[in-house]
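One protein chain is absent from this view; the other protein chains keep their places.
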Amino acid sequence: QDEGKSKTIVFIPKSTDVTYWLFLRKGATDKASELGYTVDYQGVATEADVAGQVNLVNNIVATKPAGILMAATDAKALQPAVENGIKAGIPIIMVDSGIEDKTIPLANITTDNFDGAYQAGLLLAEMIGGKGKVANIGITAGSQTGRERSDGFIEAMKKFPDIQVLPVQWTDAIAATAMNIATDLLNANPDLVGFYSAAAPMGVGIAQALKAKGLDQKVKLITFDPSPETLPLFEEGTINAIIAQDPYQMGYRGVEMLDKVIKGGKIEEGERDIQIPVAIITPENYDTPESQKLLQTPDKF
Amino acid sequence: MPELLVMEGINKAFFGVKVLKDIQFRLHEGEVHVILGENGAGKSTLIKILSGAYTLDSGKVFLEGKEVDMASYSPEVASRLGIATIYQNFHLVPHLSIAENISLSNFPVKKGGIDWKSVQKRARDVLENIHFSVDPNTLVKKLSVSQQQMLEIAIALSKNAKIIIMDEPTAAISKKEVETLFQLIADIKKKKVGIIYISHKLEEIKVIGDTITVLRDGKNVGTMGAKEAELNEIVSLMIGKEMKTLEKKKQHLSSEVMIELKSLRRKGIFEDISFQIGKGEIVGLTGLIGAGKTELARAIFGVDRLDAGKCFFQEKEINIKNPKEAVQHGIGYLPEDRDVSGLCLNMPVKDNVTLVYLAKLKERLFGIPAEKALAQKYINQLKIKTTGVYQQVKYLSGGNKQKVIFAKWLAAHCQFLILDEPTIGIDVGAREEIYNLIFDFVESGEKAVLFLSSDISEILSVSDRILVMSQGRLIAELDPSTTTKQEIMARCLNLN
Amino acid sequence: MNQNLPDEHRKNWDVLSVFQYLYQQQSISMLFILIIMWVILSLLSPYFFTVNNLFEITLQSAVIALIAAGESFVIFSGGIDLSVGSVFAFSAIVGGLALQFSGSVIVSLMASIGAGLFAGFCNGLAIIKLKIPPFVATLGMMGIARGLALILCNGVPIYGLPREYLWIGQGRIAGIVPVPTIIVIILFTIMYFILRNTRFGRFTYSIGSNPEATRLSGIKVSSVTLGIFMICGMFAAIAAVIESARLGTMQPASGNGYELLAIGSVFIGGASIYGGEGNIFASLIGALLVTTIRNGLNILGVSAFYQYVVNGLIIIFAVAADQIRRKH
Partner (left out) sequence: MNQNLPDEHRKNWDVLSVFQYLYQQQSISMLFILIIMWVILSLLSPYFFTVNNLFEITLQSAVIALIAAGESFVIFSGGIDLSVGSVFAFSAIVGGLALQFSGSVIVSLMASIGAGLFAGFCNGLAIIKLKIPPFVATLGMMGIARGLALILCNGVPIYGLPREYLWIGQGRIAGIVPVPTIIVIILFTIMYFILRNTRFGRFTYSIGSNPEATRLSGIKVSSVTLGIFMICGMFAAIAAVIESARLGTMQPASGNGYELLAIGSVFIGGASIYGGEGNIFASLIGALLVTTIRNGLNILGVSAFYQYVVNGLIIIFAVAADQIRRKH
């Protein structure tokens, strides 16, 4: 009876324009090939395309895949689509970002963007000695990740009355835009001492802006998400810390759990909601195997 | 006769250049008031002020004694006041049908939308009125220039206007249609309608004109009764000097053949066309609207595909697939619809004049000074009225635009020119000059011209040989020294 | 060709001429291509040709189709409106705020549509009064409306729509036909009628074909232009209502890139960039085509990166196929 059943697991990232999701996909494909599944990678072009993701989920559900692993672009807007999928008998597990009602999907393996940003804020404050001007470079205006990663940072900064946070600037996760904005902010605020970047492409852009102005060793820069091209910048000290989630792990464990359900098993209550904490990579812990595992690009995606 | 219209002290300038200077103009009920003047004299500008297309700089306009508020004047107001206009370069909407163009400014509506039945009926009536037989559902963009001219006339006549402005209404139509138009003008005069009539065909003026006003360089240089006026006098008023009459130069007809066409055919358009043109020869080709002259020319030039036939050029068989090949062989084609296929309207006069020249140029680079000198030469030679080589063509008067296309092909050094209605809208003086240029062109005996025209007197005075086309076939070959206008006309109508 | 014109052949309804007439209709030819695509997709996947999925396609295309309807007016009149995506977000947010303040769905709908009309009005005004080319005017509005959307809601999506509002996007008539599909059918029929049978509609084409001739015919080109851009803004707003109702939220970042999809749909439907021609149903089919490609590629499991490529290729070849028909 298993013969006719699909062996395809579909992984739906928030968008296809950010490298981050490829780590997740890699985790998923690695586990899937162990277990004899194939992973389809399907996503919308940008995170702001919430409606596009809803359509996509509906379309995928119609093809009755063995299971779906997905990251929701919007916690509320995606809920009906996920609910429909579950009703149609498709096992769905949320990774990275879930939906409002955590009981609908079979499991949630997520990270807390807000908390990651909060941690980044605390660290940056510490690096600059609790005072001075810092810039907040965000992803996309109005997107959920964009909001959480910016709000968490601002929340942390509220604890430091001597720190002035410049208004958030959005970049649509384009490195060049971030570079231009960072340069302009540095020109207009010679007293700027720190940058927070909410995603890897902006980290690269800001780092280049700092290098071009010769400020790379003076101004502190913390970026969310590792990406291969950020590592050299980290090693040379332009990027001072990287907030790393563990996307590989999320993908890996997601498929593991899906397999369990597909094979008729059940997910234990305690396993339903897994929060994978963010890791903060600094020069001190950079060389540890744990950090390297989070940072290194898999040889082959 | 009571005065319908008085225009007083009209001034108009474009980009600081005065085009109309203190013009006085009057029109009476039932009068055909002809405006004459050289190309660029300001005729069209004057009537466009009256039609609302342009706003005037200063001056007053009275309609039936009442002053018109020119500050809020527009084409809409003009048509409400009963002024209808036939524009020189037409104002038709290409993507709409003939019927819709006719009803555009006042669509009949019934509950729920446009009443298409009355649109159709009105169109049929209006077309019937001027004996123009064409399917009212045809899109205007499919019409030839002459058909568009007929439609433009039909629309203006359909408006029950008090004043009808006609800016060169007969420029593109043949004698048969002209006669219909004159008949209609005679009819509407009786209804006390006033007509402003602009034309470069002086022989028409005696036939229908009542009063003549001559413009020169934007000034009114004289108003007189049409019946008493002497043609010579009018012409010298227009151009400011005496005009020499045309003397046809002796040509060196050579025995060599320039081009020979054998059994050309384009399905449904023309059939079995064979003739040859010798070096040094000017062959005239005439026929009624839709006879197929333009289509034939386009096919020879490689614009449209031929279905059958052979073409020998300078003794060698050639098979022209596109205009580029034709131009490379030394063939030129001056199209009849100047705005659509002749000119790059938003480019300067210079660039238009040198376009074909550049196309034939072997070098990739060119120097602006040489190019400018070339353009300037033709501007002078053809007396193109422009503020300079860099003026955009769209700002030229109708006749001057035509001269620019002519200059373009003269500048290109072709061996064989096909001229399709080259004198549309060109003033008397300039017309003689253009004929002279054509004679000069063939004078050496090395070049030849195929001259397409529906103006029979022109055909008679220019051609060495006359071909007549009717319904896509060549039906006669006539010798201009022995034939008459009447005979040509009869041949065109295919009466023999 | 001649698509925007009333039936020329009404008298002789013999089979051949009916077929010929259909063949000449832009919308029918694209429909053929659409159907061929459906057949191919059905052969490739058993999940494609199900009642459910076909309705899903109409549902998914509804938003772009509605924006394309408004954009059609603009394009037929020779203009372009790049601001629709932002106006979409702006009117969604305005409607959302109105809902929060008044609690009334009707007020919210009116506020959304009012916002769309207003944005269109401003576009039109910039074009006719400041004499700015439509491309630039609406490029400016693209920024302005997006900014206003974000400012109004402070970048935070609006949630908590009442059941009646959701019905607009999620309801099904007779339990099967989605409400947005019905809305699309009704509005397109009305707009088709307006384009064909009203002065406003004929002037829209006429302005696109030759604005100067239209003006000289005594038609107030500027008022018509204003109306056209207002219609375009209104349709962006209607589309925004439907998407908000489908998602259950109003998103200030939504609609980004919809302008390209909508304009693309109109051009894929065969309208000319120079204006004067085009059939609004062809724009609908353009939108369906774009959606079908997406849906089909999803269902076939084509992976994300390859989808971009295949999507682009299909658009090109669908339009190329249509060009071949036009040659005849």
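For the reader, a short list of remarks on this structure follows.
In order of appearance the chains are A, B and C, and numbering begins at 1 in each one.
Quick note on the criterion: a contact is a pair of C-beta atoms (placed from the backbone, for glycine too) under 8 Å apart; a residue touches a chain by one contact, two chains touch by 3 or more.
Treat the numbers as computed from the prediction; the structure is a model and nothing was measured.
Of the options A:P80, A:G152, A:P201 or A:G254, the residue whose C-beta touches the omitted chain is A:P201.
Of the candidate positions B:L231, B:A308 or B:C344, contact with the unshown chain belongs to B:C344. Of the listed residues C:I183, C:I207 or C:I268, the one in contact with the hidden chain in the full complex is C:I268. Remark: the residues of chain B touching the chain excluded from display are 15, 301, 303, 322-324, 326-328, 333, 335, 340-348, 351, 355-356, 358-361, 364-368, 388-392, 408.
Within the complete assembly, residues 16-19, 22, 45-46, 138, 141, 166-170, 172-176, 179-181, 183-185, 187-188, 190, 201, 204-205, 208, 212, 227-229, 232, 297, 301 of chain A touch the chain that is not shown. Touching the omitted chain from chain C are residues 80, 82, 126, 130-137, 139-148, 150-151, 155, 260, 263-264, 267-268, 272-274, 304-313, 315-316, 319-320, 323, 327.
To be clear about the criterion, only the chains that are shown with their structure count from here on.
Judged by the touch criterion defined above, the protein chains link up one after another in an open path, with no loop closing it.
Chain centres computed from CA atoms place B at the largest separation from chain C. Chain A and chain B have Cα centroids separated by 70 Å. Computed centre separation for the pair chain A/chain C is 34 angstrom, with centres defined by C-alpha atoms. Mean C-alpha positions place chain B and chain C at a centre distance of 43 Å.
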